[in-house]
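Excluded from the complex is one protein chain; the other protein chains are retained at their positions.
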């Protein structure tokens, strides 16, 4: 029997609706580099969904590429990004931001979320030309550990950014799961109104690949296509990504798929609760971080594919389950039952 | 009536066999970042087809990304690439190589092909630490203007590289068309034996996207995945690209598709010959560069989608027709007939 | 007997007046990083001499450092500098500009001087985001081969820059010699009125080291000290450079020293003329490029220190004599006599 798959949210191809759309249009001709009609439509639709008719929208192949291109576009060489210690750009992008010449400064965070006081403290500390100048606040919605910024938290960060002269950039690799999570009071137009720029992640929510970069602030929009090409991010068959995002955003499929992932995660969370399994961190999104004993770890690894997150000082293990649009209810219930019986 | 499409070789989706394969495997689970079985199989198959069991193979999203990552991996900061004046990295990548910190030096070329004397002259001119050090010879097979290096030309470049301490890197964005073109005496194993590294282009020959980077020289293989990630080139769903290349390389479909593109181009060339239309440059690959009068240009543009390449001093225009795996014989014959009657 | 020294214009220490000033003030205390009173005075004096009360002035250690910092400050990552093929940044700075991520585009030049038509042609060729965007026109006054832009040539370049959206940057490593050369109709205020930014070279005209960066265009002045520090160009004992420039600019010593160098070069030129020795290029500045036979070369090398510039196809050699503030009239006359008798 195959293992249950809770390893990640990019383990399958694309949502069947996306695949069908690619099949249906496969032999149509179009011009390249994202200037085709599908891409233009998808951009218009995203602007509309965001309530930002003047926003610039670009489709990029992956998250690291999107982050590094945006941060390089938004900063001068001596300017720095501010992020949580565990922020993706700070830890898991192999120095791509530094590779573009920019320092990543660490601000205090709680539950994976940068605090506005943390942002202010970093800016207060960087006072003259012997130090980098903080310029972009980078946050992820949801965060690396599955938590979600509330509307009031985002507003506080926005205020800090305004006071300190920072651009607010939101990495939305898992934006769908965040915005559709239980208790999240942030809607897409809220995010678009508060952020200077953000991404809508496709790779982890039903597309073959792709992140939509939404640049709301007009001052940051100029020459972005030059920047994309300069950093190797421009795809010749741009229409593929445009078409996939069009499919995802029509009828709000994007959010439906994310909601499904969250529901499957809820089933798993219920199993954990019933089994009394402790968690590293409470989450409502599609990532769950239980703590298990060595014996439980071995037992689970026989039947479930998941990731070891890290060993704790007491010998137990933090592990990670991830659900997605592709997780079946049967699998989620099977895992829940297994966890209940641990 | 729709225009005949001879605009480029990336105007459609993927070859139907590729799409079918993606559909068939869509809901399978796999690990990410190109460590999945499809990617591993595709790598093994490419190594075998190249006759290079020790080669390292990586799948990258696009041509500019592949070029900039390879050149950054192969050079120290003060080292430079050598290319033809019209070379893709020198003109059409928005300074991506320079964006990684490296100068592109221009060597003499004939018919779009760098000459070995040109390479030697550039190296002879760069003698000390007040100038960059030439380190990589970058060529394209086929070239920007559709010409093809012969085996003896490649051997002469290899010898120049050996004498001058250069790495030979071949941009194979249109490698299929080059290797299957009439009169080309270079086979894939020949190229693999002569180059230190090269790409096998998928985007322009039947895939949704993707270039296979083949690093033959073991001294250049180390840490390449770090470099990919550092430059934003690593795809989470790596399996998509692996699977597409597996499909293309099995049964040599890749070359079959390219041969088809060349045959369609031959039909167009025959029409041009019958019509007495002059060419900028004789080619045997899937790019054709006729010269037309303003009147002919206007006439053609009503019925055919193609690219204006540049206005000549005498007021005529160089234009470009491109064929691909997706060009139908009916369309090619229709264009040929039109050209014959110009 | 020591050889006559015509090797370069940086072969000695500093002009005795500069040394004396350093001695006189050596034990004074001052704050660091160029915020001291000498630096401030020197900046004010340069602004005054330039007739540009709003210009920003910074002191940098060397020419390559100054060029790379200015160009990095003035450009976005996908923007490029335009220069003569033999321009210093294009040939003799080991890719420092590319090391900051920027391509150097070559424009047509005549007698070492970029032509305004050349600039326009480069800009006309770079039309979209698949190519770099030309942004800075880099020229040297005097040029690499000792020629000097006239006022009308500079005005034509300024007009081209205005039409094409380029910044005009003038590398003044040998500005003193250029502006005091016979027939030069450009004065310092003319240059300052036409250029967006330029350097006043100290290293090659009497200082121990140092280039004054004058940024006339207010739009380019912001954050320049951040940029200097970010590229390793900020000197802790900034006062040294400030004091040296103060000494040089007071009483126009800077121009007096340069005029001396030109006069010494004139003596040498007269010797060459009398001896009928051909030149690679007519110059009026402190660099002279005679063409000599192999026999003459050997004969000269026994008694004179100078640089071989390059072998000509006919076996003769282009050589370079350079004069400076430190060249004695006796030496210049001795060399002239030797050349007359060649």
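The letters A, B and C name the chains in turn, as written, and every chain counts its residues from 1.
Here, a residue touches a chain if its C-beta (ideal position, glycine included) is under 8 Å from a C-beta of that chain, and two chains touch if they have at least 3 such contacts.
Only a predicted model underlies this, so the values are computations on that prediction, with no experimental measurement involved.
Checked against the full complex, the one of A:7, A:22, A:80 or A:228 touching the unshown chain is A:80.
Here one chain is not drawn; of A:3, A:29 or A:103, the residue touching it is A:103. Within the full complex, the residue among B:17, B:225, B:274 or B:316 touching the omitted chain is B:225. Hidden from this view is one chain, which touches subunit B at 33, 72, 76-78, 100-101, 129-130, 132-133, 223, 225-231, 234. Although one chain is not shown, part of subunit A still touches it, namely residues 77-78, 80, 91-95, 98-104, 129-132. One chain is missing from the display, and on subunit C it is touched by residues 2, 5, 7-8, 10-14, 16, 19, 22-23, 25-32, 61-69, 93-96, 99, 203-204, 208-209, 226, 229-237, 239-240, 305, 326.
As a convention for this text, only the chains that are shown with their structure count from here on.
Superposing the C-alpha atoms of subunit A onto those of subunit C requires a rotation of 180 degrees, given to the nearest 5. Subunit A and subunit B, compared by their mean Cα positions, are separated by 33 Å.
If you average the CA atoms of subunit A and of subunit C, the two centres end up 51 Å from each other. Each chain gets a centre from the mean of its Cα atoms; for subunit B and subunit C, those two points are 42 Å apart. Residue positions of subunit A touching 2 or more other chains: 226, 229-231, 234.
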